[in-house]
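Below is one structure, written out as structure tokens; comments come after it.
The chains shown are only part of the set, and none of them has been moved.
Chain nomenclature is as follows: A, B and C, assigned in order of appearance, with residue numbering initiated at 1 for each chain independently.
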């Protein structure tokens, strides 16, 4: 597949940021994307192309090295002229000030120590640096961690909880897609110790892009279109990550039962969460705690009574919508949260972290409303 | 829209059952469908057309009276030549031995007393005769029941639980789509008193056809395609029906927390159910109880360890697939059940009930494997 | 994945045809399916399981040999207990009277000569025996035909055109999915020499299952959901098959311009065909020719004025719906035909051919109306 651009093309008119103009480029943050052949990598490119403070200097993919990015993703035709490169850890520090790592799980941890020597700042989108305890890591990932000494140094990149340490972090462990929506839905309750930490039940529904760009029978159109199923119904690898963060918020060990499902849509996660209040509070009060907790948060939208979060209302944005319902018959609080798994659940949150790390406006590059329908 | 058939047409070659042949017709059960302009009515027609023991004599619709059925549903072109009629309660008894009522909720209850006088047998697909207690009905449907004296007489048409009384029933209250999959998933556990009846948490996901053929903004393609949301997250009208039947099975009052969701697919319901065993039993033992409980059931498929029910595996069939998972970390049993909401959740189950009432083979007319993909 | 059946199971109650009953089995036609790991193989199984005159004795798959079929296709759980076998050409003739070959293109032609010796009758669903001219085959398939001497013997299995020779054929070349809907849409016009055979323009739209069960990036859910594109826009391999048959009908060489598209749905093909009448006839007359031409055809449904064929109206059935429109401004006749690519476009048509070959009623096993929605 080889496309041609009209002479002069899109570039001449500025769809591509004018990197040729030395004066502007000088001030831009040089970023690299390592392993950009999947959907999170593509989403990073899409969002960074519109980010006014950033210049993408390097995009690597072992699989596509030498190919134009717009050849692999024709939707980027006219927006980017870079080629994929093979990863050269030594060159990265020269070319970049910050790298986003969008590699498969277990691939980042071997690489990060090499990159770190060069004082590069790193936002890792894999699961490799999210767990603090190497033993928990070993247990859930069937694998000894390659650099356990870095686990405590890495900062868990959920801005609503860890904004100050993210600011100064060298390594940010960008949260998983399920953990993001679940932790945000529960943080105010756990922080205030309002609920029983031993009873947290999470029923999640994810679009198919959550499985990545892997080519497998299970994710073929004809196999998952018009269909819904659960998967990994008791031991999904996001559990220790969720429990670590919720325990930390609660100040006590928290236990979560988690059941993910695959829904026939491209993007979006909806979490339906069931918890037991220790004491019965009017729903209105609980909502006010949420409002206080999130009052300065640019991407949290609390939905009012009767408003039901819908994945389509957040798709393409970095928003997390949260709604609360009181089931008085069963004395259960039901919390529903929705995010776009590839934005707030991955690449958008990574950019939000970058914005914090470099003192850019936190919403810079993330200010596009949902496309609907 | 007016279609034409090739001269001689499909009929001559038998796609339409040869009702003209007096000898065969004589033995057929004459059935009517009242209110057949929606999806459950259409599904009844589809399934009955292939039923070898039945002749459809009357199909009513106030809206479409006078129109050919294949004009309203062009997919039936060539399979049926009947016209919709206006409902004439007096004629029904002459023309039919059995009627399926596929009217909106609250419409059946006014009609059933009129029809019943004529000794017609009735399978009502609405919610009007499912609840035994007129006060519960009034409370959840904001409406006094029109014939409370018939509520105790009507038999709840879930064959796996009520096969003997269904056999002799004059009025069968065909179960709701959510209750069907939920009750079947829980019956063995409650019957054996194995779980805490005060903790039953049901998270259900339904295809859009569950909303019927209503024309509303919410169900427009562009509003629900590629999207997932919860609805009626604490007080859905199927709750009292579920609790009534589960309480009856358990011999004690049971409480259910129910959260339905709308998923972007045409058909199918997946229920994810969370319960607490009173005593911890090996999963294998629990599975054996299920096997025993359902050993002679033609439409229950228990899935083995590791097999995950998928709505697509039951769509178009009267099957209910059930799988069990033990979450040992949280000491929760997770039960997943899937059905086709329009078949086992409505019209297929109605035909199963008819087969029982008239001593036909229980699977007659319901013996088609899933179409996949 | 291993499922378990309730003791006694579905089998005891007859969902599976009672093959154990010697008396019934004796009269059944023994059929095999070679290469049944794809969607056409699965569809053959689905349809044959309900066919009252047939017993499936052998199902082969090199990939899945030894595995239960219901393990590979869980939707068949309870309906079939057979295992996949490795193909043993010698045993086939002992075990089967008829085989359906659902192998990839270029795989059948090596096998058919081996099977033929044993006097087995064969319905080949691949493209290997559809073209009469070995040179045309070589040119379009980049491959010398393995048994060119059989090409003239094989009968093109489009019953509406070749019913008499199909009756006695030993080898039936089951038509391609696109050719089926296109030839049926044009046959009456070409037979009557009503249109310019040098101007036939076909714009086709197919569901994703047309690509088979291949695991490729292009057919992943996230790559083709909510998207539409053309593919092979000038040289699709179905062209010589379409032209061969249309030329034969017209009695002169016919030329077709064909552009296939991929639409985001599981099943269904819609062909929009543009032709130029040699002489202007009233549309009503042309419709009457179609009615005459297809007057005894059980699966052709001619739609009347104003009725627009919709793929959903034929999905799951062996029907081909055809509608005609006269564009008087451009003096073009537009013909729209729809079929289910896996039924009339593959496995259903194969069964229709079998019904003809063995004098079964032509609609036997193919009498299920569309499931809608």
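In this text, a contact is a pair of C-beta atoms (placed from the backbone, for glycine too) under 8 Å apart; a residue touches a chain by one contact, two chains touch by 3 or more.
Just so we're clear, the structure is a prediction, and the values are computed from it rather than from any experiment.
Trainee: Assuming all chains share one sequence, and 3 are in place here, what does the full complex add up to?
Mentor: 4
Going forward, only the chains that are shown with their structure count from here on.
Trainee: Whole-Å distance, subunit A centre to subunit C centre, using C-alpha means?
Mentor: Roughly 45 Å, centre to centre.
Trainee: Could you give the separation in Å between the centres of subunit B and subunit C, each centre being the mean of its C-alpha atoms?
Mentor: The answer is 34 Å.
Trainee: Taking each chain's centre as the mean position of its Cα atoms, how many Å separate subunit A from subunit B?
Mentor: Distance between chain centres: 41 Å.
Trainee: Going through subunit C residue by residue, note those that touch at least 2 other chains and give them in order.
Mentor: 39, 209, 225-226, 266
Trainee: For a test of understanding, state which residues of subunit A touch subunit B in their complex under the given definition.
Mentor: Residues 201, 203, 205, 207, 222-223, 225-231, 233-234, 239, 255-257, 259, 261, 263-268, 270, 272, 274, 308-312, 315, 325-330, 332, 334, 336, 338, 373.
Trainee: Considering only the defined contacts, which subunit B positions touch subunit C in the complex?
Mentor: Touch list, subunit B to subunit C: 1-8, 10, 12-15, 39, 42-43, 45-46, 49-50, 73-79, 209, 225-226, 266-267, 287, 291-292, 294-298, 300-307, 310, 312-314, 316, 319, 321, 361-363, 367-373.
Trainee: Hey, which residues of subunit C end up touching subunit A in the complex?
Mentor: 39, 208-209, 213, 215-217, 219-226, 264-266
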